[in-house]
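Apart from one protein chain that is not included, each protein chain of the complex appears where it belongs.
Letters A, B and C mark the chains as written, and numbering starts fresh at 1 in each.
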Amino acid sequence: MGMAILVNENTKVLVQGITGREGSRHAQYMLQYGTKVVAGVTPGRGGQTVQGIPVFDTVEDALRKIPDINTSIIFVPAQFAADSVYEAIDAGIKLVVIITEHIPIHDALRFVNYSKRKGVTIIGPNCPGVVSPLRSKVGILPNHIYTRSGPVGIVSRSGTLTYEISYHLTQAGIGQSTVVGIGGDPIIGTDTLEVVKMFEEDPETRYIVVIGEIGGTMEERLAKYIGSGKITKPVVAYISGRTAPPGKRMGHAGAIVSMGMGSYESKVKAFQEVNVPVARTPTEIVKLIKQYIR
Amino acid sequence: MGMAILVNENTKVLVQGITGREGSRHAQYMLQYGTKVVAGVTPGRGGQTVQGIPVFDTVEDALRKIPDINTSIIFVPAQFAADSVYEAIDAGIKLVVIITEHIPIHDALRFVNYSKRKGVTIIGPNCPGVVSPLRSKVGILPNHIYTRSGPVGIVSRSGTLTYEISYHLTQAGIGQSTVVGIGGDPIIGTDTLEVVKMFEEDPETRYIVVIGEIGGTMEERLAKYIGSGKITKPVVAYISGRTAPPGKRMGHAGAIVSMGMGSYESKVKAFQEVNVPVARTPTEIVKLIKQYIR
Amino acid sequence: MRLLEYKGKELLNKYGVKIPRGAIVKSLEDIQTLKAMKFPLFAKSQVPFAGRAKMGLVRRVDTINDAENAARDYLGKVIQDYPIRKVLFEEGVNVAKELYISITLDRENRGYLMLASTEGGIDIEEVARKSPEKIIRLYIDDYEGLRDYMIRGVAQKLGLEGSAVQDFVTVTKAMYRVFTEYDAELVEINPLALTTDGQLMALDVKVMIDDNSLYRHSDISIEDSDYTTEELEARKYGLHYVELTGYVGIMANGAGLTMATMDLVKEFGHEPADFLDVGGGASEDSVKEGLKILLTDDRIKAVLVNIFGGITRCDEVAKGVVGALNEVKTNKPIFIRLKGTNEEEGRKILTEVGLKTYETAEEAMEALSKAITR
Partner (left out) sequence: MRLLEYKGKELLNKYGVKIPRGAIVKSLEDIQTLKAMKFPLFAKSQVPFAGRAKMGLVRRVDTINDAENAARDYLGKVIQDYPIRKVLFEEGVNVAKELYISITLDRENRGYLMLASTEGGIDIEEVARKSPEKIIRLYIDDYEGLRDYMIRGVAQKLGLEGSAVQDFVTVTKAMYRVFTEYDAELVEINPLALTTDGQLMALDVKVMIDDNSLYRHSDISIEDSDYTTEELEARKYGLHYVELTGYVGIMANGAGLTMATMDLVKEFGHEPADFLDVGGGASEDSVKEGLKILLTDDRIKAVLVNIFGGITRCDEVAKGVVGALNEVKTNKPIFIRLKGTNEEEGRKILTEVGLKTYETAEEAMEALSKAITR
């Protein structure tokens, strides 16, 4: 049996900000998907329930009652999100998925560095989360897209684009081991390279799809690592933002080319040098993967 | 041959603040004592010499030229001392002795925690330093007192009182392995217990003298540790401040009894419970040690 | 967002950076406040982009009358969609040497980066390209912060001596405070002048603040930023809008998909007119307001809408499109790709008003391509 990465059948989820509009809605969707959502937290709302899920005032309270919580998903508004992340980390939760967008970058920088010191994995912020199809979803990815497990691991900086590529893969009969949306902010908890390393270790994953975009040097660093021979599984990539002008921020706070760094050309060149094929359009990813599977 | 702790023949000393009055004076005294003082630092004074010792602008410059520096002693004025400590730590020096007094406590707290994370030993601040008689002195302890090496290790929160006790021991023919003045501030780099553990490991040291004072719980924690059986060498103690009223600060910023903690009685009781004799006067220490040696 | 020069100077000055004596003029009445100053002055239009001098937006004025003329010329002028609301009048400074200094985010190492160079006064990207060895880099850990000794190391490499070293410590620590306390993404002084009388003075500054942090900086107004009127309007509806130079209007949901759509337009040999992301969870309203921006843009010949419904519901998108068409008279052709959640319902709504939908973005773009070259 496959294992997938980050989330699986053993994932027990706490929803921070569960009484908010997004929190309660996606708690429901996750339950519908089959995710074991076992508790929620909203300060001052302890004792209530949301979708039948018990709500606690603090993460500590939740863990005292339900000690096997191992994952938290954060829907708390941006101004209070950082505090929720610290609360989850300090309570001993080892995987924290942050959906919240608009968290100040300096906050994210501090809590990401903190998580690294504490050995906690953060996915996000400003990300769609993680799904291991048919097993568990900790995120907001649409349920109806993720209907087939299989050999392709996806790591992506984009939400919608990922749904689209997953959709086409599944349509083509190709299932996914795990799909990880790492988020579009300049500072994120887990980067492309870190996820690719996890896929390399995962027996279920046999092919890796990297969906990148302009800005930063994550893709270049991944290419360098692939060049060192440490990734043995086939990797294919798509990079969006070829036509974005330098110095302009393209929707994602992280999607900006500056000081000559993070351009489309530099990323494509880096991948091509290590024989990673780069699709010209999102749908071309499916063709590239099919060539390997054939 | 003995080994002593912290400083020995292999100690190569950098003097930070060497062009100041205290720095230059004690650089000379240390040289006279036989300490290998190999470099000094004062920003903007690089290229000069003090007592024949080359002066550099930065610690990095000094280490580039003289890579075997392993110890730094800091005479830099209080306002700039913290910065010098960081500079020494970041440059990779593993023992930093801080003579400077009046360093703000919050500064000390931060740099001491930093040193722990970086695996650096700090002695002080506001301390007389360390001497392993006849081998090396990194501090301001008077040369003429430290004329005999031997089996007694001393750890002390006080300067003058230590000189006095050392003097009497030496007069009685009893030499010292290492004498460590840990400093009188509320937050210090290395506490009594840590030094006693080093003495326990040191083959040369056979008897341990602890000179404590009121305030804090260092002595109580040491007593507890002795009670756990992990210190096999005889320990004798003196505690000053029996007659100090609570809530008043006795010269040393650390010498204050508050919230019922750190009183003379509590410390003496803790020592007596683990059979550590406590001298009534400083000179009685010599008698107590003699009983063990006999 | 990028702050206007005068506002960035104000923040740095608060923490101890010296700046030329100056005054802000918002209207002609303010000109009288300049009487106390030492002429000649330099009139600097407060616009949030580089190359002001070349655009004739900075000039020397020798008298109050000159100053008034400058203010009259500049105020209200619209440059690159940005209306000039303020003019900074500054006294001159005798410059011995111009340095570059900045603090920025280091995304890769999740910390901060200080960049310094003796090549001040020119575009640092140019220096980085032509002589990267002239840029001094200092990594700063977010916890350990910026220590004096590190700064002294940089000062040494910049060739600063004597009291300028301590002044440089003051300047950079002030920059660091602004950077961390104001959630900045960039704090740049360029040039940092060493004056003939040995002082360090910030002649021009560029401060970029993280938009998401504005709620905690009550002293920063979005009025003092580089947002154009359109961009501010788009922000209100949760839209991300960036104006580009082409003629194919683009609207999509999600930053990645929107960029991919731009790239597709180019792939077909056309030029995108904009980046318009209605968001991963777009609502009827945001779609309507977004599309209205494109329909009223004269540069745009045709519009490509690319929606993949995940969180976004296709029927909401369709309603938004219909809403926009009801409000704006247009004969621009619109090509809509609609896929995903509630796709059927969405298609039905659009068919009712005579709009065709496509299965893939490629198909929609192919149709658009034929329409505008026809």
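Couple of notes before you dig in:
As a convention for this text, a residue touches a chain if its C-beta (ideal position, glycine included) is under 8 Å from a C-beta of that chain, and two chains touch if they have at least 3 such contacts.
In this text the structure is predicted, and so the values were computed from the model without any measurement.
Across the whole complex, the hidden chain's contacts among the shown chains comprise A, B. Considering the full assembly, A:E60 is the residue among A:E60, A:E194 or A:E284 that touches the omitted chain. Only one of B:G40, B:P133, B:G241 or B:P277 touches the absent chain when the whole complex is considered: B:G241.
When the full complex is taken into account, the listed residue touching the unshown chain is B:N113, out of B:Q32, B:N113 or B:N275. When the whole complex is considered, the residue among B:N10, B:T147, B:T160 or B:N275 that touches the unshown chain is B:T160. Only one residue in the set B:V13, B:V59 or B:I103 touches the chain that does not appear here, and it is B:I103. Residues 78-79, 102-106, 109-110, 112-113, 128, 140-142, 144-145, 156-164, 167, 184, 186-187, 211, 213-214, 216-217, 221, 238, 240-245, 248-255, 258-260, 280-283 are the ones on chain B that touch the missing chain. In the full complex, chain A contacts the hidden chain through residues 43-44, 57-60, 80, 83-84, 86-87, 90, 114.
Here, only the chains that are shown with their structure count from here on.
In terms of which chains touch, the assembly is arranged as an unbranched chain of neighbours.
Averaged C-alpha coordinates give centres for chain A and chain C that are 28 Å from one another.
Centre-to-centre spacing of chain A and chain B amounts to 51 Å, using the average Cα coordinate of each chain. Touching two or more other chains at once is no residue of chain C. Listed for chain B are no residues, as none touches two or more other chains.
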